[in-house]
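Below you'll find the structure I mean.
Only one protein chain is missing; all other protein chains are in place.
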Amino acid sequence: MSLPALSPGDFAPLSRGEVARGPSRPSLSYWRDAWLRLRRNRQALASLAVIALLLLATLLGPLAWRVDPGQTAMARTSERPRGWAALTVLAPLAPYQEVVVEPPPAAPAGAPLRAPEGLRLLGPATVEAVRLRWEPVPGAKGYLVYRSTSRPGGDYLGLPLGEVEGGNLVSFEDAFNLEPATWWYSVVAKDGAEGPPATLRVAVPAGIPLVEARTLDPAARPGDAVARPWRPLGTDALGRDILARLLSGGRISLFIGFTAPLLSILIGVLIGGVAGYFGGRLDQWLMRITDFVMALPFLLFMILFRVALGVGPGESGVGPMLVAMILLSWTGAARLTRGQVLQLREAEFVQAARLLGARPRYLLLRHLLPNTLGVILVSLTFAIPSAIFTEAFLSFIGMGVVPPTASWGSMCNDGIKTFLVYPHEFIAPAAIISVTVLAFNLLGDGLRDALDPRLRSVE
Amino acid sequence: MLAYTLKRLLAGLVTVFFIATATFAAMHAVPGDPLMSGKARSAEIRRNLRVRYGLDKPVLVQYGVFLGNMAKGDFGISFTQQNRSVNDIIREHFKVSAVLGLVALAFATAGGILLGAVTARFRGRLADRSILFLVVLGISVPSFVFAALGQQVVLALNRWAGTTVLPVAGWGTVRHLLLPALALGLGTLAFLTRLMRSSLLEVVHQDWVRTARAKGLPPWRIFWSHQLRNAILPVVTLLGPALAAITTGGFVVESVFAIPGLGRYFVQAVQQLDYTVIMGLTVFYGAFLAFMVIVVDILYGFVDPRIRVAKEAA
Partner (left out) sequence: MSLLGITGLHVEFATHGGVVHAVRGVDLSLEAGETLAIVGESGCGKSVTVQAALGLIPSPPGRITAGSVRFEGRELVGMAAREASRIRGREIAMIFQDPMTSLNPTMRIGAQVTEALRHHEGLPAAAARARAIELLERVQLPDARAGVDRYPFELSGGMRQRVMIAMAIACNPRILVADEPTTALDVTVQAQILDLLGTLQRERGMAIVLITHDLGVVARMADHVAVMYAGRIVERGTVDDVFYRAAHPYTLGLKQSMPRRDERARGRLEPIEGSPPDLFSPPPGCAYAERCPWAMRACASADPPLWEVAPGHGARCWLHHAGAAARRPAALSTGREMREGESP
């Protein structure tokens, strides 16, 4: 490399400002910087959208979806989620008559029971009834009938529908909560022990019994198309609309989920702020109380408080639950705030302000509060899902919101009882709890990364 | 070390005393006098209660009697079941809960450390991202949902296999234990994975890791003897809270799987308003958790030489 040519002008002194400083990174205010960071976090943004949607749905949803969440309908229990469709009105079935045959030939003593032969439908299969007929099994003293939603395998034949007493009785009518779906019926002969099953697959077409159709349209006749009120998420064991219950239950779950953390963090910030700001003996006492409350096992005392506040089983007591939650969960915020305030009190900019004669009120409002706000906001975002969790947990064990009042937790408690047969009743509230808590957790992660660089998870 | 242990035990006793006091106060805040009301099933139970709890005496004396009984390790008698003491209940059912809880804790800790290490090693890659997402999911899904979904999955598995691969409820064999322990430990596992990951990522940037690399050690050796051990320390400190989470989580998991553990019994007692059992079990659980926190602290001393030596010197 050889030297470049320089002109005499190049050796003139360089005046200040002539030096080209490369563009420095722009300096941003704390909140603006935080917002920019959050905006870049796609997960957090999506979570924010989900939360907004949930709030909107629970606030306005019950106005738009005007189905009474408490209205039971015994004719439509445990319906699965289904799209809207008009149904054909069914012709009334002929009265059911049991089929009795001549007593079957006695089996040789000690011979094992055979599977029933010739299992078939007796008449059409409709949502009103499925009627079965089979050939008698030698030696049988009666028959057991099972129904399953999937092809039976192993020992599991499905829901036991009923028993037929007598080896010569060879028919069965199933009118229990039939839905348009494919069912597997199994019939087993018994004589003390049970024989092997015969299984029949039955497809039940959609339709609506005439009696029910007449309640919707008095002029309905067989073959007409009649629409039932739509239950997009199905119904629960009492025939209540799950969508309506989710929406109204969301009001309670989210109300608890927002109110309890807000109030408990407010109390915590006050106590922690006072302790940290004034210090000394007051601080010692307040922190001792905090330690004590922290040592209490949280859920045990939630339950204990509920009992102590006189809420019996079978009563909902949202109020007592809130009180207990607030009384037990302000400690985290108090410790956090105290630590922050202690740190900030010694910070140079606060010392400078104090030196300039700033009053405590001004110091608190102008310096201490804004600088703790970020940390507190983050802990709030994490407190909300944990409050929703607590509500769900307590309601699930029957210690929180109790049916008939709906909350997501109490709906789970209802749904789990029939979960093995009708999973949708449990899955809907469980999924919405999980999605809500997930959204808050992801938003909290994003906020923490954006607001509090010291707590930032090392990514 | 001994002095430290004694000091911690003393602090634990104070905590338990506070819990007992709070429990007593809470129970006496119940409107009316539940212990003397007609809810107690029989006259004989009422008579026993009066003797046991000094119910005809002033509140302060009752408080003294209550604390005295607790100090003797007598947690009281049932309010609804004749001749059944809380100690009997604990003796009968605690073992079940303890086995379930320990298996769940072991599963959560081992899994959390392992997954945390995997995510930290493969930071930013697919394995990390997918595990992290599952972890947030694990933190966001209540344990009863895991329990119920687990049952459904196992049912489908049994049906598919044509035999009972795993039982979906009940208690007795190791196979009964697997599913509930999994459901119970999953949330804690997710929590510990996250912790382990951030702890490891912090350790990776420590100066002594650079020193180890300057020595020319191979990566696995650096990971094993310089990163992992130091990263596990904060995980150990959080075993106490993890244990508390698993203990209370046991309430629902035992209920869902029909496991005859203390948690299920506690839930039943609360539902039946068996005041004396609630009181006894709350104090028992409180004492148990306080004690376990101490055990974890002492354990931590063994893992972290800085603490151990400082204690020995003291």
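The chains carry the letters A and B, assigned in the order they are written, with residues numbered from 1 in each.
We adopt the following convention: contacts are C-beta pairs under 8 Å (C-beta built on N, C-alpha and C of every residue); 3 or more make two chains touch, one makes a residue touch a chain.
The structure displayed is predicted, hence computed values, not measured ones.
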### Message
Using the touch definition from the header, name the shown chains in contact with the chain that isn't displayed.
### Response
A, B
#### Entry: Of B:Leu67, B:Ala127 or B:Leu217, the one touching the omitted chain in the full complex
B:Leu217
### Task
Can you list, in ascending order, the subunit A residues touching the missing chain?
1-6, 8-14, 18-25
#### Entry: For subunit B, the residues touching the chain missing from this view
204-208, 210-219, 221, 225-226, 229-230, 233, 304-306, 309
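One rule holds in what follows: only the chains that are shown with their structure count from here on.
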### Query
Which subunit A residues qualify as touching subunit B in the complex?
150, 152-156, 292, 295-301, 303-305, 307-310, 312-313, 385, 389, 392-393, 396-399, 412, 416, 419-420, 423, 426, 430, 433-435, 437-438, 441-442, 445, 457-459
### Task
Flag every residue of subunit B that touches subunit A in the complex, lowest number first.
15, 18-19, 22-23, 26-27, 29-31, 123-124, 136-137, 139-142, 144-145, 148-149, 151-152, 155, 158-164, 198, 201-202, 205, 244, 247-248, 251-252, 255-256, 267, 270-273, 275, 278, 282, 285-286, 289-290
